[in-house]
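Quick one: this structure, given as structure tokens, is what I'll be asking you about.
Every protein chain except one is present and positioned as in the full complex.
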Amino acid sequence: MAKLRKGVFGRLNSFINNHIIIKSKNMSLFEMQKRMLKIRFVEESIAERYSEGKMRCPTHLSIGQEAIAVGVCANLNKDDLVLSTHRAHAHYLAKGGDLKKMIAEIYGKVTGCSKGMGGSMHLIDKSVGFMGSTAIVGNTIPVAVGMAKGLKLRNKDAISCVFFGDGATEEGVFFESLNFAIIQNLPVIFVCENNLYSVYSGLEVRQPKGRKIYEMARSMGIEANHGNGNDVVEVYEKMLKAKDNISKDKGPQFLEFDTYRWREHCGPNYDNDLGYRDESEFLKWREKDPLKNVLDSSEFKSYIDSLKDDICEAHLFAENSKYPEYEEFLEISGIKK
Amino acid sequence: MAKLRKGVFGRLNSFINNHIIIKSKNMSLFEMQKRMLKIRFVEESIAERYSEGKMRCPTHLSIGQEAIAVGVCANLNKDDLVLSTHRAHAHYLAKGGDLKKMIAEIYGKVTGCSKGMGGSMHLIDKSVGFMGSTAIVGNTIPVAVGMAKGLKLRNKDAISCVFFGDGATEEGVFFESLNFAIIQNLPVIFVCENNLYSVYSGLEVRQPKGRKIYEMARSMGIEANHGNGNDVVEVYEKMLKAKDNISKDKGPQFLEFDTYRWREHCGPNYDNDLGYRDESEFLKWREKDPLKNVLDSSEFKSYIDSLKDDICEAHLFAENSKYPEYEEFLEISGIKK
Amino acid sequence: MRKISFAQAVNEAIDMAMSISDEVITFGLGVPDPKGVFSTTLGLQDKYGNERVFDMPTSENAMTGIGIGSSIVGLRPIMVHQRVDFFLLALDQLINNAAKWNFMFGGDNNIPITIRLIVGHGWGQGPTHSQNLQSIFSHIPGLKVVMPTTAYDAKGLLLESIFCDDPVLFLEHRWLHGTEGEVPEKDYRIAIGSSKVIKPGKDITLVSLSYMTIEAMRAVEELEKEDISCELIDLRSSSPLDWVTISKSIKKTGRLLVIDTANESFSISSEIIAKASMEIFTSFKSPPQRLALIDAPSPTSFGLTSTYYNGAEEVFAKVLEIFDQPSKPNDNLKSDHSHDIPGDWFKGPF
Partner (left out) sequence: MRKISFAQAVNEAIDMAMSISDEVITFGLGVPDPKGVFSTTLGLQDKYGNERVFDMPTSENAMTGIGIGSSIVGLRPIMVHQRVDFFLLALDQLINNAAKWNFMFGGDNNIPITIRLIVGHGWGQGPTHSQNLQSIFSHIPGLKVVMPTTAYDAKGLLLESIFCDDPVLFLEHRWLHGTEGEVPEKDYRIAIGSSKVIKPGKDITLVSLSYMTIEAMRAVEELEKEDISCELIDLRSSSPLDWVTISKSIKKTGRLLVIDTANESFSISSEIIAKASMEIFTSFKSPPQRLALIDAPSPTSFGLTSTYYNGAEEVFAKVLEIFDQPSKPNDNLKSDHSHDIPGDWFKGPF
């Protein structure tokens, strides 16, 4: 496999040529910051409008967690494949998924990326290698390993990458998937977004005290690393290293990033009043905003303005789109051919 | 919990009083050797008679693996609870299970320990704390954790212990079970019998090279140890230590022991001719026979003679017993009340 | 009598069971959290402590085995999952262990576990958050399957389930949690395997279950005005089936419509219709019928769910059809709120 993969610089060059990040480091950071801004504003727009009752599906926002999605995906080409979870908006957008189609999907419209069959938890945009997200905790992890198996078998010069939360590492399938990826030396990167919570349950009732998820993964036989998930540069660099490792045939890679979800687990509101976590904890993490100094930097003003237009347009597009016809539903579900 | 448990010496004393092992170390070894002999001869008798076609159920023999069962169970009281797998004969006998009832179960007779409903893979003798064995790889592991939860909740001064193979550590439920046992600090000992194979599949196609199962377990947050599973004294001591740790409130314990299955995975024969493992590997392990120097030691002659009688009697008992009545089956399955 | 919600009735049943017997424990994702599994577990941890009432890791399979193990040593665990769909991870423990433990060890090895499974509905829950899997569970010998409709039944059946010595799957439809009904404060039990004639009638037997019984009740009232007298039976449990009540009713009415919340093929409706056809074939004045979901996954879009799901209008129409009467619209059956929520108070997302 090693000989078939281009070296990391080759890949990085082609990547740069794809204009996803620009040549100098600062510029690439600039581009990543723009992507984070995009996610933040899109999510805020959903939060703002959710109570209108037009987006009628369970919706898990990524506000506060933008840096991981962006730093990871900044290292991926279009033909690298990504899978995600119930909390998928950031990953979808960071991988380059179509904004209008995502918003339309959340509105349940036929113009949505899943034709309205999936909703917020089931996003897909294969044209950019975003291969899907699902609503069952942990169950895309083996699917990503299977994609890597296929890529390797077909000698494709691409990797597979899967995002999941700290909660997903409690599912047996997580371990089973890592084990197989290691045995068959598959080109897959596991990205764990540790935001300390699974719904309203803190880590203390779900995992042993002092557990380091990445160390546990490492002891299974996978190269594992850990970092600050609210620092997009750190994420970017750790991901770059992981991808480099794969191209050097060091096998599958594991990354854990610490982060924090700002709003309620599911839905548009803040929920610190519920008492399952301390307001002070929230405030501490809000201080570590991945978009600190970016949001109000004059550098991004014109970008933000155009972004807002795009987002408005996307909502408008979604609202004006049609629901799927029942006939179409019957066809997609295989009832009518 | 700690205050409710007796110290290790208290427990050891009551244990000695139960006459399971005798006071001096040598004597305890002697008793353990007798138990290993018992298992060996019982298993040999099954192997010898299996082809008669009267024991009509899948049967997995423990020959070569006796030391783990005996060394572990020598540390357990009657009210300590054990669960096992498809390969359960050794565990059942080592825990003190009734020989006649086991043989009758394998013959499918109503006098069997499971009234003929379960066969070789479903043994139980609750009177000695052998709580069951099942035919699905890995699926008694969480059950053992649940028993420990119950014991702890009810302040019982007893522990739960589960045997399983190297293959079972590939099941997600294995990790899930360890995780919960650690979180709730439950009195359970996980005993992995690593015999290098799962059916005809060697470790190399199932687990990463260099994987140490006990180290992987340790990284989850459990105290873990490892030893030569063919040395009954080593097993005994490591188990003693593990039990001691539990009574000192160090939480659940994990033990991995290396061993080797002599005969075919399922059934009475040798199968080295199949070519899935080297005859030389087999010979090397047979050299490490846990019963080396015991089998032909004159010390055990009279014991072996009486053992043979017991075993013959058990087979006779089984053969002469009746099959369950169909009515009884309907009652047990809940169809008739 | 005092009226409380279905969710409160569930909460009260657990509370009562836990106070009756310290063998009862309850756990599941979110059990002690501020939402308390749609309010059904609120307050329990405070009252009974965190050894008996606890949260769990997202480890559905092991946690089911842990429940089984705890019941082997004498506990009566109540496990809960916010969606039945998540429980698919645990079917080895359910089917290979819980359902068979007592049998495969020759009896005297009961597993008294109760597994509460919430069935989602509407608000774009979609294909993996609103499945109705009662038929799958009912097919497995050794399991009991309970699906209460009213708050009254929820309490009585849950108490019975908890103290029943077999594994019980207790399915709660999300849209029932907010419904209210008269519920005695005392301890009472309702036998598993007994259905309930909600309304006697003479022209047709309607066998319905869970949330669909609410819809059927509305339809039955309107059908009365059309001179069709329906006998409405709320199934309450699918395993065991209350064949005595059902067959007696069909013999009386000569007609049968089974109403199920699940995909129609290989469903509860299949079994009831098959059993009736095999055993009391000659009682039928017209072919038995069913009203269930088409064999497609639940769609997410608001634009699809209204057609996909059945309600009182569809029950009404189906019964008219059975009596060869022309279809007619019935304004009384129109809902006063969006079709994808149980009531206007519901603002999403769950």
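Letters A, B and C mark the chains in the order given here, with residues in each chain numbered from 1 onward.
One rule holds for everything that comes next: a contact is a pair of C-beta atoms (placed from the backbone, for glycine too) under 8 Å apart; a residue touches a chain by one contact, two chains touch by 3 or more.
As the structure is a computational prediction, the values presented were derived from the model and not from experiment.
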For the chain omitted from this view, which of the shown chains does it touch? A, B, C
Missing-chain contact, candidates C:4, C:31 or C:95, resolves to C:95
Using the touch definition from the top, which of A:78, A:149 or A:250 touches the missing chain? A:149
Contact residues on chain C toward the hidden chain run 61, 85, 88-89, 91-92, 95-96, 99-100, 103-104, 126-128, 131, 135-136, 138-142, 239, 241, 262-263, 265-271, 273-279, 281-282, 284, 286-290, 295-297, 300
If the missing chain were put back, which residues of chain A would it touch? 81, 112-118, 122, 124, 131-132, 134, 136, 139-154, 156, 160, 172-173, 176-177, 179-180, 183-184, 331-334
Logged for chain B, residues touching the omitted partner chain are 50-51, 53, 56-59, 108-110, 116-122, 134-138, 167-168, 170-173, 198-201, 205-207, 266-267, 274-276, 322-324, 326, 329-330, 333-335
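Going forward, only the chains that are shown with their structure count from here on.
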Determine the chain that sits nearest the middle of the structure, using the mean of its CA atoms as its centre. C
Inter-centroid spacing, chain B versus chain A (mean Cα positions, whole Å): 46
Counting in whole Å, what is the centre-to-centre distance of chain B and chain C, each centre being its mean C-alpha position? 41
Between the Cα centroids of chain A and chain C the separation in whole angstrom comes to 36
Chain A: positions in contact with at least two other chains: 170-173, 205-207
By the touch rule stated above, which residues of chain C touch at least two different other chains? 54, 56-57, 59, 61-62
